[in-house]
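Shown here: the complex without one of its protein chains, the others still in place.
In order of appearance the chains are A and B, and numbering begins at 1 in each one.
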Amino acid sequence: MTYVNEFLKKEKPADYYSKLLEELEEKNNKFHAFNVLNKRISDGFPISVKDNICVKGMETTASSKILKGYIPPFSATVIKRLEKDGFSVLGKTNMDEFGFGSFGINCEVPARNPFDETRVAGGSSSGAAVATSIMKYHAAVAESTGGSIAAPASFCGVVGFTPTYGLISRYGLIDYANSLDKIGFMARSSGDIRLLMSKSVGVDPADTTSVDVKLSDVKKEKIVVIDELYDKIDKNIKLSFDSSLSRLSAAGFKVQHVSIPEIDYSVPVYYIISMAEASTNLAKFTGFKYGLKVDDFSKEYNEFFTEAREAFGEEAKRKIILGTFIRGASVRSKYYEKALRIRRIIRDKLSKVLDDSFIISPTMPVLAPKAKEAESFSPIQNYSMDLLTIPPNLCGFPTISLPSDYIDGLPVGLQLTGGQFEDNGLISFGEQWEDSFKYKFKYNIGEL
Amino acid sequence: MEDEEFDRLLRVCRLKVSAEQRKKLKSDADDILHYFDRISEVQCDDIPPAFHSVDIDGRYRKDVPLKFDDVEGILKNTKTHRFFVVGPRI
Partner (left out) sequence: MKIGLEVHVALPTHSKLFCSCSTADVDEPNTNICPICMGFPGSKPSLNEEAVRIAKTIANALNCKINQSISFVRKVYFYPDLPKSFQITQLQGSIGLEGEVTLSSSKVHIRRIQIEEDPARVIREAKYTLLDFNRSGIPLVEIVTDPDIVSEDQLREFLFVLRSLLYYIGVDIDKEIKADLNISLAENRVEIKNVTGIKNLVDAARYEIKRQSEIIKSGGVPEKETRSYDEKPQSTISSREKESDEEYGYIYEPDLSEFSVSGLTVPEHIVDARKVSRELAEKHNLDYKTLLELIAFDTEAMSLLRYGLEKSGLPADVVVNALEAKKRFGKAVNEKSLPLLADYIQKGIQIDRDVIMRIEKGMPPAEVEVSNEDTDKYIKEELSANPEFIEKYKKNPKVIDFMVNTVSRKHGIPQKKVADRIKHILAEYLK
């Protein structure tokens, strides 16, 4: 079943979109899912676009003050492809500034979790997950570097899909860490993900790292749990995960445990590579060609740039400083280059496991924390929350995050990882999962 | 990280922060670097670096000029003077 096809079949009143926008605007004051709403939408299946993906003529800020006012003169390749195929951009969704965060709180007005407004929506694609969770007929174009699709999808109880690196063109994406960034989707069903993928994948001459591969719909009976990750999960999540595993065993899957000690280095390796790349990507923001403008051009350029760059949020500054340090000539081999070598080791180890199985884990090791609690986390506590989503993201493997349980009314997510280009196999798994597990939503804006 | 080194980094990054924020960022940086230092346990000098995790064959672009369709849209983002982009003083 797909919401897209259901929507196309249903009779829609003439004022459908204006009513939808009205209701969204009202709900957005509460949940802050959207940075911008497209008031001119008048037909097509509504998609929202994470605010680090360019849509021609629509303000795109990646939730950063330094990009206030940037109007891209072009659209991302993925948006062009979807618009050509009957999808219409409903607006730009909230996020952690430049994608830097796991809870959606590193921005001016954080998005709120529809299941409990005092809790975070997850990040960095916070608005995309909230929009998907509150709207009946909608899909979100989002982006993941280290878990930015899966984390909020799991906290907000929607399906989050992160494709194999290179499968969807990144042209038009405002970079966090180019060797890790992947555009992907959130929806209310795996079938919708399949549809969106079929319209979006394929080589793009404008993105050299986009690949041309035929996707195969692999079926695997073996599902593997990695001990080192399992040990670090919160108790209540572990219980819920164990019961999901039992359900899968009962459905005929063979569950196995393996130990991969190197996986413990994933988080520092990921943050080293992503900070090194991010610190070069953020160098371009200097306050005069687009976005935030420093007015006084008579300031000497170094002073001028420094004044503009005060607009970065704290996590952005932290990443710029550390990223610049670890790629400095005297320590580059100790941090940046070493991390690139370890990435290969981890990828090769996981590839071996994925040869004949999928890897399974909860998506997040905890339930969505309260916003106040998340704000008090130290940077390392924050980074450690990504321990389950980072390994596949670091290695370019596709993942699907599926709602799998509700604890105290809060959604829990199950993450399945496939080998490179086994994307369709994960989607099929999701469809099978949905045959026996019904997702719950608190809002159904735009219902017909 | 020494104080001097931290201040050098701020200059290289073209960042200016308040005394309070400086203190926090520096202590965070020390903690994070300490956390990063864990990777020194791994012996991997003989492993080639993985610049990407997926193997990608470089595709070239043919040398055919093509005019961008919205030059005006680019320049609307910026301050111009006689078609020049205005930048800060050197």
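Quick notes
Going forward, a residue touches a chain if its C-beta (ideal position, glycine included) is under 8 Å from a C-beta of that chain, and two chains touch if they have at least 3 such contacts.
Just so you know, these numbers come straight off a predicted model, no measurement behind them.
Here is the thing to keep in mind: the chain we left out touches A, B in the whole complex.
Contact with the undisplayed chain is limited, among A:Tyr301, A:Phe377, A:Tyr406 or A:Phe437, to A:Tyr301.
Contact with the chain that does not appear here is found for just one residue of B:Lys23, B:Arg38 or B:Arg89, B:Arg89.
Subunit B residues in contact with the hidden partner, per the touch definition given at the top, are 12, 14, 49, 51-52, 56-68, 71, 74-75, 77, 80-90. Although one chain is not shown, part of subunit A still touches it, namely residues 53-54, 60, 62, 67, 70, 72-74, 76, 170-175, 177-179, 205-209, 276-277, 279-280, 283-284, 286, 288-291, 297-298, 301-302, 305, 324, 327-330, 332, 336, 340.
The working rule: only the chains that are shown with their structure count from here on.
Note: centroid distance subunit A to subunit B, computed from Cα atoms, is 21 Å. On the subunit B side of its complex with subunit A, the touching residues are 1, 6, 9-10, 12-17, 21, 24-25, 28-29, 31-33, 35-36, 38-40, 42, 44-45, 47-54, 56, 58-59, 61, 68, 70, 73-74, 76-79, 85-90. Subunit A contributes residues 56-57, 69-71, 73-74, 164-166, 179, 203, 205, 208-209, 211, 262, 265, 268-269, 271-272, 279, 286, 288-291, 293-294, 297-302, 304-307, 309-310, 312, 314, 317-318, 320-322, 324-326, 334-335, 337-345, 347, 378-380, 383, 394-396, 420 to its touches with subunit B in the complex.
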